[in-house]
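One protein chain is absent from this view; the other protein chains keep their places.
Labels run A and B following the written order; every chain starts at residue 1.
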Amino acid sequence: MTGKIPYGGDYNPEQWPRDVWDEDHRLFTRAGIDTLTVGVFSWSLTQPAEETYDFTVLDRVLDRAAAEGRQVCLATGTAALPPWLAKKYPEVNRTDFEGRRHRYGQRHNFCPSSPAYRRLSTAMAGRLAERYADHPALLAWHINNEYGGACYCERCADAFRDWLRDRYATLDALNDAWWTTFWSHRYTDWAEIEPPSALTEHWRGPDHTAFQGITLDYFRCTTDALLGCFLAEKEAIRRYDPETPVTTNFMGMFRPLDYHRWAPHLDFASWDSYPPLDAPPTWPALAHDLMRGLKDGAPFWLMEQTPSTTASRDVNPLRRPGELRLATFQAIAHGADAALYFQMRASRGACEKYHGAVIGHAGRDDTRVFGEVADLGKELGLLGDTTLGARTTARTALLFDWDSWWALDISDGPSRLVKYQEVVHTYYRAAREAGADVDVVPQTADLTAYDVVLAPVLHMVKGDLAGRLEAVAARGGSVLTTFLSGRVDAHDRAFLTDVPGPLAPLMGVRVDECDARQPEIAQSIPELGSEARLVFEIVQPRGAEPVATYGGDFYAGTPAVTRNAWGDGEAWYVATALDQPGVDQVIRRILTRHDLLGPYADHPAVETATRVAPDGTRILFVLNHATEAAPLTAPATVTDLLTGKRAEKGAPLALDPLGVAVLRLLS
Amino acid sequence: MTGKIPYGGDYNPEQWPRDVWDEDHRLFTRAGIDTLTVGVFSWSLTQPAEETYDFTVLDRVLDRAAAEGRQVCLATGTAALPPWLAKKYPEVNRTDFEGRRHRYGQRHNFCPSSPAYRRLSTAMAGRLAERYADHPALLAWHINNEYGGACYCERCADAFRDWLRDRYATLDALNDAWWTTFWSHRYTDWAEIEPPSALTEHWRGPDHTAFQGITLDYFRCTTDALLGCFLAEKEAIRRYDPETPVTTNFMGMFRPLDYHRWAPHLDFASWDSYPPLDAPPTWPALAHDLMRGLKDGAPFWLMEQTPSTTASRDVNPLRRPGELRLATFQAIAHGADAALYFQMRASRGACEKYHGAVIGHAGRDDTRVFGEVADLGKELGLLGDTTLGARTTARTALLFDWDSWWALDISDGPSRLVKYQEVVHTYYRAAREAGADVDVVPQTADLTAYDVVLAPVLHMVKGDLAGRLEAVAARGGSVLTTFLSGRVDAHDRAFLTDVPGPLAPLMGVRVDECDARQPEIAQSIPELGSEARLVFEIVQPRGAEPVATYGGDFYAGTPAVTRNAWGDGEAWYVATALDQPGVDQVIRRILTRHDLLGPYADHPAVETATRVAPDGTRILFVLNHATEAAPLTAPATVTDLLTGKRAEKGAPLALDPLGVAVLRLLS
Partner (left out) sequence: MTGKIPYGGDYNPEQWPRDVWDEDHRLFTRAGIDTLTVGVFSWSLTQPAEETYDFTVLDRVLDRAAAEGRQVCLATGTAALPPWLAKKYPEVNRTDFEGRRHRYGQRHNFCPSSPAYRRLSTAMAGRLAERYADHPALLAWHINNEYGGACYCERCADAFRDWLRDRYATLDALNDAWWTTFWSHRYTDWAEIEPPSALTEHWRGPDHTAFQGITLDYFRCTTDALLGCFLAEKEAIRRYDPETPVTTNFMGMFRPLDYHRWAPHLDFASWDSYPPLDAPPTWPALAHDLMRGLKDGAPFWLMEQTPSTTASRDVNPLRRPGELRLATFQAIAHGADAALYFQMRASRGACEKYHGAVIGHAGRDDTRVFGEVADLGKELGLLGDTTLGARTTARTALLFDWDSWWALDISDGPSRLVKYQEVVHTYYRAAREAGADVDVVPQTADLTAYDVVLAPVLHMVKGDLAGRLEAVAARGGSVLTTFLSGRVDAHDRAFLTDVPGPLAPLMGVRVDECDARQPEIAQSIPELGSEARLVFEIVQPRGAEPVATYGGDFYAGTPAVTRNAWGDGEAWYVATALDQPGVDQVIRRILTRHDLLGPYADHPAVETATRVAPDGTRILFVLNHATEAAPLTAPATVTDLLTGKRAEKGAPLALDPLGVAVLRLLS
């Protein structure tokens, strides 16, 4: 790598004549762009027929990049099939949830169990590695693209049966895990098992299943099947290139794949950030921290973001002036060591032609967007290598668990309206706006480094987690969990004990009943001056003390929030979906106990994040998400790496609207 | 039967180890539970392979029940296929409305035309009867479970053609009935006829069809096809057990099946009551009365209700304290001779694990729900056999007609927004809240016992109904019908006379036009001080006198409600969808004429119902659906069967919030 944050993005010169290439590189230089993601959609070009490989164009792209001093993130391009392949091997086309075998079209549509796909995709990866392993432009390998989706063909059904045989060994074990005696489902032959789909166990779509256990296992099996495709390509690359780091671009909080199962197999994590409309800044931040958590806190790449607008939504607003810069520095603040766009030049045709690009259809360099991209390129140059490899040293952990997400989303009862991501985000946001750095980690993570562990809506509790949470509290830490936690084991079987199951001793509560109400019905929580909605567990304290209570209904006066002393620490239980102000109060009480409020905790629109460079340099990012200026003071003696200015502790530190400061902490 | 209301519910001990069984029976005894529904989902256990039957577990369940003094409602379990059956005979899996052959999954998914299903389900029923006919615990047979749904496979298409041949004999008759000359549909061969589906006559789902006549006949044919499955099992049982009563559990106002076609074949009716969220108490009451009407007023069983919460809805609230008791006594008030739950012990896994149960996952007997169940068990013990076999002696009948429901729901024009159930409920509610007992009966019912006959939205008029309604009025009774009544014959062909067709003479009106408006547009009805919506028929009196008129639009001043003298009685026509207050006024005028207002007609939240026991004892149920106490006075000299207290006529009779009194009428 060069000694600075790689900057650039997806580049598809194969769509354009050669004179456009010249113009591209002239503009890249103007914008400080040094890194190009190449080949994501080039399979139909590099292999126009099964027996024909043609790397002429790719050679030129990489050679030109090298000649211009740019580095290349080289994609294997196996996410978008060439037409001949789909025609010759119909098996590569997926069979969808409705049981329909698709024909050629779109992308991300290959059956992960297809032998032809496996053979041809690994052959391509191998050929690319053989050819470019030593190319001077090569910076990293980018396998496939945005893995996702599922297939329900006969081959995948067989693969599912094999996966189950590996997992359960016997049908008795499987019948027990899935609780098949319910609804007369006891299997007597592996061949009787069908993938859970609209034609078998599901109704009203993918989230309504007769057997949660079957559907959860299919989610896991699909995760592993696509991971298998990735690993096969990686192995093919490694045959020729033992060194260059390998990644694939994730999609943040992406439900279909449990990225925690993938994480060990990546050399570094990378992801594409397209936050939903009107998402608060903590939404992409949560995803950044989740991605950083994949590799135990190692930096990740921001592999894609749009420089201006998306195209795929019903409504696609522009990023306002300054928003791109702010979002990019936010990514870096949370651990990004690269900042890349989709895409360098706008496609002329098809469904992404109106997607934002660094260079628009008219090829201009005097647009607002190009100007902002180029200005940002200069700033990243100023940062140099300061942030590369830097790590976050959070004392707060938030458990993020795909199994719980899945289990909650497909659960019948008590309420379909509870959304895992939203509840998790509420707690994350409270901690972040209070100024705490947060590691977002799996259930299996080592928790010994944390003072605070938040485990909201942890529906499924696996392995020895309860004991490890108890240890956190025992040594003085604070643990929080919420309603709908501790309900089921790894097979989605209810624990045969009081709710919240294995967490009940630590929490010091017992829950027999959970009320659910329509979203327009709010419960007041008088002690917090806040409201709660959707679900209301009725808590009987078993050692815990009530912190806040329900203001109404037949459970008026019973606890809505409790705290339980445990060793030197404490355990919090939140029995209902508090609104954000309610969660804020709970989280700030916990953070205060551990002295974890940040310097700008009273400025909720001001985000801070700290990274520590390999050489020990501490860098404080201060991000003003408001459209008004933020009149702050320096929290320590600092030097702003973007302006070079120094400020003593307590001196004014004014941030512009949407402004950013990258401060080296000197004291 | 034992000398009291059977109390208990669905019990699936096959899901649990034996030590749990011991605990179950200990808790059953505590809760006064004497009746267990067994075997509903046990097929995969009792027949693990085609040639292997294994009744070991079922033997134990029944023997244990008998030993504990409990009685068993024994299910044939044929609603939930074992996996091997679906694998070995793919024909048993249904082909859905979209033309997709399903594979193994869920339940209630067998093709009613499958020879394999017929053979194996009747074999199972026969084997069970052979084995348990004389078992001391056996109380009743429960065939299959919640019959419903439809299949569109080739076998069902052939069965449909056979059914049509039976019904019409000739294609000319069929072409005439379906009015096939419209849209060039004249059939020249029975084989040309296709079941009406998304691939043939339907668009925008099951309610939009090109030919109402075809779709109606498929509804009827499906009703008969599933009835055929029931009858085949019943016949198999009767081969070994000529005595024990046989039922299957219905679902109240369940559109897919015309239960009136089934009723003659049941030994007693039973149903599962899961009222929709926020339904007023008259909603399940209407269903109770419909179920009681199936067997000419004979008592029915409440086969299932939840002790606390459902799981299958988006939002699943708890039954509030007291609601379970109130709902159970409401069922008994309307004719239930059994009170059963789904289910005794919460399933550990799959889609009903969060469904309410008498015993929860933690197995406790100190929960609120268990406490309420046990208290209710005691009260039912107090009632003893007093209510068993008692009948309602209503002087008001409400015609409920599946054909009209279907015809209205699939009608193109005038308005898709008119909902049969809702209109019917409006009239039912008005009568019930005014204190009248109501029999809900089919068009074919004997009407000679009634003073008042309500026939709202009776879209289809069949047979000699018009004459029988005229006879009701002629002898002094009151008949009411409404907009969209009397429109079509049994084949959904418009009557070629003035609307409301055969009812026009009795009603003394002529209707040429029907306006329909968006739901936000209300018409004032000044004489009633109420509003009307959705449809507005323009009435020309032909003998009838206007009772109320439209307040606006181009038909301002024309009649919205009319009354026609007929013999000693009268006929009311309501030409528009009046709101509840408007319907209340009309109904109370009618009831007043016949002295049918109840003692608490001014307390709309207080429900009354009277049952007369076989020995002539008159029992008055008084149910307070309000969450405030009801300060009533005794309508006669009474003894409260639950408290033993006596009250003289006119003495205070205070009901608690959600309170219940079961009064023996002494004067």
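Rule of thumb we're sticking to: contacts are C-beta pairs under 8 Å (C-beta built on N, C-alpha and C of every residue); 3 or more make two chains touch, one makes a residue touch a chain.
Model, not experiment: these values are computed from the prediction.
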>> For a quick check of understanding: of B:His185, B:Arg238 or B:Arg664, which residue touches the chain that isn't displayed?
In response: B:His185
> Among the options A:Pro242, A:Pro276 or A:Gly349, which residue touches the chain absent from this view?
Replying inline: A:Gly349
> Which of these, A:Leu277, A:Ala449 or A:Ala629, touches the one chain of the complex that we don't see?
Replying inline: A:Leu277
>> Among A:Arg320, A:Lys378, A:Arg475 or A:Lys645, exactly one should touch the missing chain; which is it?
In response: A:Arg320
> Which of these touches the unseen chain: B:Asp464, B:Asp512, B:Glu545 or B:Asp602?
Replying inline: B:Asp512
>> From the list A:Trp21, A:Tyr53, A:Tyr104 or A:Phe554, pick the residue that touches the absent chain.
In response: A:Tyr104
>> To test your reading of the contact rule: which positions on subunit B touch the chain that is missing from view?
In response: 98-99, 178-189, 191-194, 196, 198-203, 208-213, 411-417, 491-499, 512-518, 534, 554
> Where does subunit A touch the missing chain, residue by residue?
Replying inline: 12, 14-15, 41-45, 48-49, 77, 80-84, 86-87, 100-107, 277, 308-318, 320-321, 346-355, 360-364, 367-369
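Heads up, the rule we're going with is that only the chains that are shown with their structure count from here on.
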> Between subunit A and subunit B, what's the gap in Å when you average each chain's C-alpha atoms?
Replying inline: 49
